[in-house]
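For subunit A:
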Amino acid sequence: MTFQNFLNAFLFVLAAFAFQTSITGINRKVMARLQKRRGPRWYQQFLDIFKALSKSSISHGWVYDFGVIMALGGIMATVIFIPVADFRAFPNTDNIFIISYVLAVGMLGMAMSASGSGNPWASIGVGRALTNMLAYEVPFMVVVVTMIFGFKTASVGEIAGIQQGLGIFGWNLFRMPLGAIVGFISLQGMLGKKPFDSFIAPAEIASGPMVEYGGKHLGMLFILHDLSTFIEVSLIVNLFLGGGATFLEFGIKYFVVYTLANLVSGISPRFKIDQAVVFYYKFPLLASIVQGFIVIFTGWGVTKWL
Partner candidate 1 sequence: MMNSMNNLKEQLKAHYKIAAFEEPTKMQLAFNVEPDKTLDVLAYLKSIGYGQLSLLTCIDWIEIEEFQLVYILFNWDNGIHLLVRTSIDRNNPKFRTIEHIYPGVKYYERDVHEFFGVEFEGNEDSYKHLFLELWEADCPLKKDFDPLEFSTNRYGNRKYETNFPRKVGGE
Partner candidate 2 sequence: MEVNKLKEVKLFLGPQHPGMHGNYSVHMYVDGDIIKKARPMPGMLHRGFEKLMERKLWMSNMAIIPRICVIEPDINEMVYAMGVEALAGVEVPEKATWIRMMILEMARVATHLFALGGIGGPTGLYTSMYWAVAERDLILDLFEKLTGARVYHIFIVPGGVRKDLPEGFKTQLGTYLESLEKKLPEYQELLLKHPIIHTRSKDNILLPAEVVHELGVTGIGMRSATGKAYDLRKVKPYAFYDQVEFEVPTATYSDALTRIHLKFQEIQQSIRILKQIIEKMPDEGPVKAPIGTGNALKLRVPAGMVYTAVESTRGEYGYFIVSNGKEKPYRIAVRGASYPQGLLGIERYLPGHRIDDAPLWMDTMGVCSPEIDR
């Protein structure tokens, strides 16, 4: 752990933010195309975030303020642990359990802060968000555990590295197709994209947890959202698409995954929250368990592969 590490980590968080924000901007244009229109400038997302930061902001109590900071801190910390290509800010810390754990700090901070705002819509939103998390985490964790069991490592970077050997067919997408499908479905939920965005549903609960956020707090929330998107999409890329040998390769894969998630979101209505839970506990959970059985009992995809 040198100063260089910390500098790297700092620059990495900045780069991750810039990268994801640009891609969000580009994706807004893609979505616009789907809706038969032209869409905003590609850098609009930056303008939005900095605009929000430039505005005044009020506090709803220390829980509210602290929650946001805690969430942002937690998420930034998580970003540092994400392995991208062969880059590690702090070597050997890309353990998936660490990532999940630190990520949870961020989410908890968020939930704390939103509840602290005292708005009933926010409370309902937080309730829904936690339910939603519970729904997608279960099948996703089953797949991840399967993967850890299969590859005998919990390091995301290593899991990605293992897949890189056999060309395109070395990816877990082909090794564990069922698991990959579950992964993508879970990603939709993690990103809060439709059909699993009932916790922010504007038409129902007026954007849920975000209802009381404005100004600087909202700006931080946007940064937080972009960073957590980066974490989640990177995880999927690393876990199922073999990460990337270079930044470019990783970036392309990242873009494809995120755009695909957006496109699915663009043509989907949202589930009600109970329906979302039911949905996750049906096919994805079943598929993940089946995948687990396949890997554990046959080794197909891990030991028996090409």
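Worth a mention:
One rule holds for everything that comes next: a contact is a pair of C-beta atoms (placed from the backbone, for glycine too) under 8 Å apart; a residue touches a chain by one contact, two chains touch by 3 or more; residues count from 1.
Here is how the candidates were picked: all candidates are chains of the complex that A comes from, given by their letters.
On a predicted model such as this, the values are computed, not experimentally measured, just so you know.
Of the numbered candidates 1 or 2, 2 is the chain that subunit A touches in this complex.
Those residues of subunit A lying in contact with candidate 2 across their complex are 34-37, 120-121, 123-124, 127-128, 194-195, 197-198, 201-207, 266-275.
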